[in-house]
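After the structure tokens below, expect a handful of questions from me.
Rather than the whole complex, this shows some of its chains in their spots.
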Amino acid sequence: MTAAPISRYPVPRLSDLPEDIRARIEKVQEKSGFIPNVFLMLAYRPEEFRAFMAYHDTLMDKPGGLSKAEREMIVVAVSSHNQCQYCVIAHGAILRIRAKNPLIADQVAANFRKADITPKQKAMLEFALKVTQRANEVEEADSAALRDLGFSDDDIWDIAAIAAFFGMSNRMANITSLRPNDEFYSMGRG
Amino acid sequence: MTAAPISRYPVPRLSDLPEDIRARIEKVQEKSGFIPNVFLMLAYRPEEFRAFMAYHDTLMDKPGGLSKAEREMIVVAVSSHNQCQYCVIAHGAILRIRAKNPLIADQVAANFRKADITPKQKAMLEFALKVTQRANEVEEADSAALRDLGFSDDDIWDIAAIAAFFGMSNRMANITSLRPNDEFYSMGRG
Amino acid sequence: MTAAPISRYPVPRLSDLPEDIRARIEKVQEKSGFIPNVFLMLAYRPEEFRAFMAYHDTLMDKPGGLSKAEREMIVVAVSSHNQCQYCVIAHGAILRIRAKNPLIADQVAANFRKADITPKQKAMLEFALKVTQRANEVEEADSAALRDLGFSDDDIWDIAAIAAFFGMSNRMANITSLRPNDEFYSMGRG
């Protein structure tokens, strides 16, 4: 077996990219030591790249009631449900690092109900999966139950928005057969 | 019954909004004669508003192989599957106008297989629903079948990206209980 | 696109129909101004026509605890779940007229949980959909919950019987590719 390509769509050369996109990619490369393939896949469509990254950053990087590790738990649980190989493996790595816990990503990906997380975090993931599978049935009682556990209405929006955004991301990664970088598999394990 | 509110989250006053967001809203209001509620719901989160609209515009307004009516067909079919009341009703109105056909939106929402559309358009919607329901199973054969019908690889990305983006949008509308404006129901009915 | 035919089965001429069936059809034509296509589709099988109409009339027209608008809500919600284009569009029109509400049918068809109806009506539709999807799991507790909301045991039979009858009707309309009359789309929209 030769390894599959990064994406089933053309991957542009860095030198051919608009300046802002190249700068963004070089920044992540500097920070991580490599370019996560999602940047290269999306760069084929510069406008979508920009919108995707702006959306991603406001959901994942802004201050708020959810810790960065908790946001990554949502990504991993939703992506595992959607069978998105790239997102489970790449965000699994980020979750291990954010949570400083080498076991947590594989636990959440396999079955979050058995993971070493708090009951409040399990309720957060249960809700994220309801948004993923049957958002049409979400009702006031779901919010009330989450507020009883200490989540604010803004936290609830965040959980739902992260689940919804990565639902989109999972679909794009599956459609483009986006390949996870080899580097992700071992990050944060040791 | 009193009508439900626009959103279960706070709706900011126009005068309190950042300039660029207010400008965008006033532009749509001028064009449509009213402010579609999705703008008011999302304005509660200005950064998400900006990313959402940028993403929306590049997928729905740019040139490409799919007509504007076809893009709206995808939105209606996906939103009906996801039981998103706002998107079915609002984009149903836009579809009627884009397609200059007062019957098409209700047909596509109820069962696109029985709609007055071409076999090529039915294949497009079949694929959009596969992306919606089981993107994890999308494979090279799906693209090959669509190319045989005359879709380019870029069209295929567009179909998938519109389905994926509105899958996110549907979830946000359901989570916020976003209410369709009364104006949408009768628009484009001739 | 040319419009699809009324039914994929032969549609008899009125003059060839048995007297009682022709009389029934002329009566509805007089009242509505047109002949709803379901009458023409079913007239291909006179015995089934008669049984279907007798069943329909006793469930939809007799006195009882459910208003006529409520019965049509059940039809629209069940038919939307079953993706029956004819029933969603034709009974959507009847629902708008019965409820004197131009918005209600599109709301119920898209997601009844977000419709401008009472909590009691939402519970009625929740039960109608349980009968539709998993009648095998209906149990005494379902009836008890409905009685607590003010429904009688006879009302419960009516909800279930309407859901069951239109489940049959939805299947027949899908199998025959029954086409909704153009007139239905705009009826009762105000």
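The chains carry the letters A, B and C, assigned in the order they are written, with residues numbered from 1 in each.
Please note the rule applied: a residue touches a chain if its C-beta (ideal position, glycine included) is under 8 Å from a C-beta of that chain, and two chains touch if they have at least 3 such contacts.
All figures in this text were calculated on a predicted structure; none of them were measured in a lab.
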Worksheet entry | Number of identical chains in the entire complex, 3 depicted | 6
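Definition applied: only the chains that are shown with their structure count from here on.
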Discussion item. Based on mean C-alpha positions, which chain is nearest the centroid of every protein C-alpha shown?
Written reply: B
Fill in: chain B against chain A, contact positions shared by both copies (same if over half, else different)
same
Discussion item. Nearest whole angstrom, what separates the Cα centre of chain B from the Cα centre of chain C?
Written reply: 28
Item to complete: With chain centres taken as the means of their Cα atoms, state the distance from chain A to chain B in Å.
Response: 23
Worksheet item: Which residue numbers or ranges of chain C touch two or more of the other chains?
Response: 111
Worksheet, complete the sentence: The chain A residues in contact with chain B across the complex are 8-9, 45, 47-48, 50-52, 54-55, 58-59, 62, 82-84, 131-132, 135-136, 138, 140, 143, 153, 156-157, 160-161, 163-165, 167-172, 174-176
Worksheet item: Mind pulling up the chain C residues that touch chain A in the complex?
Response: 111, 113
Fill in: Interface residues, chain B side, partner chain C - complex
1, 3-4, 79-80, 83-85, 88-89, 92, 102-103, 106-107, 109-111, 114-118, 174, 177, 179-180, 182, 185-186, 189-190
